[in-house]
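One protein chain omitted, others in place.
Chain nomenclature is as follows: A and B, assigned in order of appearance, with residue numbering initiated at 1 for each chain independently.
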Amino acid sequence: MDALGNLLLGFSVALAPVNLFWCFVGVVLGTIVGVLPGLGPAATIAMLLPLTLKMDHTTAIITLAGIFYGARYGGSTTSILLNMPGESSSVATCLDGYQMARQGRAGAALGISAIASFIAGTVGVLGLMLIAPPLARFALRFAPPEYFALMVLGLAMVVFLAGDSMVKALLALLVGLWLATIGTDLFSAESRFTFGQAKLLGGVDFIAATVGIFAIGEVLVNLQSRAGGEIVKLPRGIRNLLPTLQDLKDCRFAFVNGSLIGFFVGALPGAGATVASFLSYGLEKAVSRHPEKFGTGVIEGVAAPEGANNADAGGALVPLLTLGIPGGNTTAILLGGLILWGYKPGPLLIQEHPQLFWGLVASMYVGNVLLLVLNLPLVTLFAQILRLPSHVLHPFIVGISVVGVYSVNNSLFDVWLMALFGLLGYLMRKLDFPAAALILGLVLGDVMERALRQSLMMSQGDLAIFVNRPISATLLAIAAVLLCLPALRWVRAWRSEAVAGEG
Amino acid sequence: MKRFRYSLPVALAGVALLLPHPAASQEFKPSKQIETVVHTGPGGGSDLFARAIAEMLQKEKLISQRMQVVNKSGGGPAVAMAYLAEKKGDSHTIGFYTGVWVTNPLTTVEATVTLKDLTPVTRLVLEPAVIAVKADSPYKTVKDFIEAAKKNPKQLNQSGGTVLSRDNLMRLLLQKATGAQWNFISFPSGGERLSNLLGGHVQMMVIEPQEAGEQIRAGNLRVIATLTEKRLASLPNVPTIKEQGIDVPLIPQARGMLLPPAAPKEVIAYWEGVFDAFVKTPSWKQYVEQNQFEDAYLKGAALNKFIDALKDQMREVLKEAGAKVIR
Partner (left out) sequence: MRPGIRDRSGLVAALCLALFGAYVTYVGSNLAYVSDVGPGPGFFPFWIGAGLLFFACYQAIQSMSAPRRQNQSAQPSWRGSGRALAGWLAMALSIFLFGWIGFAASFVLLTIFFIVVIEGRPILPALGIGVALTVIFHVLFVITLGVSLPAGPWGF
């Protein structure tokens, strides 16, 4: 098979000592950057671009790509241990990951996160290797109506993030959607809800919002009780610190789910890893036998989004390498890097520079293995952070949050926003409003509104555009079904309650 | 009295030391890292431009300190411009601007800092634009597209940036000149604009030739007109818009470098010196050619004239476009 021959060529490149070394450097750097909130792979890659000019180009792309997908491994660490999302794509991991940590299962959560990331990352590379060109062509069929349908499907998942009170979830979702409208309107250049602040013209910084609501909110909640001591009891013994075989069995579907959704959504320009992780989380909850347990520390709830954000890295490279189209910020810099080194990214890149592409693909296999080997033992190390007494941990969390959020834009304004969101997160916890629904609204609201208006512009106001197109019609139909299911359940419960009340 | 014997000579020497020496250099030389402000995030057009220039300046040894790119994105250029205004008097901060730094304050209330408030130092390049369609579409010339648009008003789509971007303003000018009407769909990222064109969901877009280059080479895109005065060297067979009989004012997309407000004369002189030398270097010439820019070096009075003329032109175009012009 042609692919096999190319892959062997790739491995011969990837396993060269120089490339192996720089792959290792890249993934380690990526992991560190992923762990720390705020600082992201995009900025790190941009900073390292000048250094890469002195390298062989294949080595350079191997290093930078290593930072890119390595960051997706690291992002889950602080999400699980401290309820602080290290990357925007790790927000969904906070939901169940942190709860698992509180129950003393931090090690299992970290471990399954590494394993899921490895499986999904490898699937992503496989996909990149085998189906990149046809997938890219398929992804081109996604126009605004399809994006809208996908977002509606994602929002339908809120139905599954509801928990006890559907109304509270909807309210939180609506607040999230409102937050997404802040800023300059793309289509009319009018400013919405900026309160006269130039700094809000770009919208609310996502990291400031999520770190504020999750991490700071959590600290504030913990401050209430004068408990002191360890926040959570960590079990002794290494066996308790890794996922059990039962855990692995439970996550069978999550591994598949994360890999596939992450990879496909990653190949859609403009969708993003955050969307992929939430979609995967929602799907996992939708097909689970115990959906009501999600949010309380269910291991599949960690495996699915973590897998998704790793497969997304592979997917994001599909349009970049097959069409020269960057899907997001980080791939845009990788594109810039390729141009800087003298390449012309486009449909002919793979044909004309096979050793670059196949060397990269092979190094991604190697990189994923390196990351798994690195991360699993580190699980025990990282989990020790939880041994710190709470009076040390609280300032530590606040400190990292502040520095991390500040580092995104060198903006104190963002830090203020984070503080405000912290207060909001605290109030939401006290009043039982699900933060996940708000974040979902914030993540999806942007893309959804944009896609809706783009679609209606294309169709000149004709709503039929959503059902005339096969892909969007299918997605909307699934969303409709998902929305009807709990409504049925609710009606049935209400009826049986009414009957019980009368009896 | 003995105590004050040498007081007068000492005092005179002290005063002499304090007076500005004509021999002592008033020259400015950066002594620490230079903060380079751009208005896009990492990977955006201005970000890559600034990084490339920083790299080339170091390579050509025209600058001794590191240039640290600082991304201040949000509201187009508004956040970056406000940030630079705050850095008034700071001699180790520079910024890279584009045409949108002129237009944004004209229409956005919160964008209170204008380009003239800052200290523009040079204009470096002009970015040309071309009109591209999918290679298998029936439009071979601009006229084909215009005819089709006239036959089906508001049915054809163009992908582009914000409503105030050059893409849309050119569309409005073209619509006015030809009487045809077609829709404009905004996409925030260049990748999405291109992918929608390649997917056939929009029929044409205004794109920079270097972005389109590879797609043209692969046979996916066809350029039907260039929005320039003269034909482009890289596309010798593509007629300009004027050659095809449509006379519209061309909106230049300029890129250049500026300093915070009230920059001292020595600092301006330093940077002018650096860029004077820079635009003569082979790395710069190669970069300009690779990216299919137009080398358009301007500074001083000519630059100010250009900016004023651009502002007036943009104000007119925006008013015609129906945008609310507030400054």
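The rule we apply is simple: a contact is a pair of C-beta atoms (placed from the backbone, for glycine too) under 8 Å apart; a residue touches a chain by one contact, two chains touch by 3 or more.
Quick caveat: nothing in here was measured; it's all calculated off a predicted structure.
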| item | value |
| --- | --- |
| Contact partner of the left-out chain, one of A:V18, A:L53, A:L223 or A:C484 | A:L223 |
| Selected from A:S12, A:Q103 or A:T181 as touching the chain missing from the view | A:T181 |
| Residue among A:G5, A:G399 or A:P470 touching the omitted chain | A:G399 |
| Which of A:F11, A:F138, A:W341 or A:W416 contacts the chain that the document leaves out | A:W416 |
| Residue of A:F357, A:F382 or A:Y426 touching the missing chain in the full complex | A:Y426 |
| Footprint left on chain A by the chain that the document does not show | 33, 36, 39, 44, 47, 164, 167-168, 170-171, 174-175, 177-178, 181, 185, 187-188, 190, 192-193, 216, 219-221, 223-226, 228, 390-392, 394-396, 398-400, 402-403, 406-407, 410, 412, 415-416, 419, 422-423, 426-427, 430-433, 445, 449, 452-453, 456-457, 460-461, 497 |
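Methods note: only the chains that are shown with their structure count from here on.
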| item | value |
| --- | --- |
| Separation of mean Cα positions, chain B and chain A [Å, integer] | 33 |
| Contacting residues of chain A [partner chain B, same complex] | 42-43, 45-46, 49-50, 53, 139-144, 183-184, 186-189, 191, 194, 196-203, 269-270, 319, 323-336, 339-340, 344-349, 409-411, 450, 454, 457-458, 460 |
| Chain A-facing residues of chain B, complex | 41-44, 47-48, 51-52, 54-55, 58, 69-76, 78-79, 82, 107-112, 154-155, 157, 162-164, 183-192, 194-196, 198-202, 213-215, 217-218, 220, 323 |
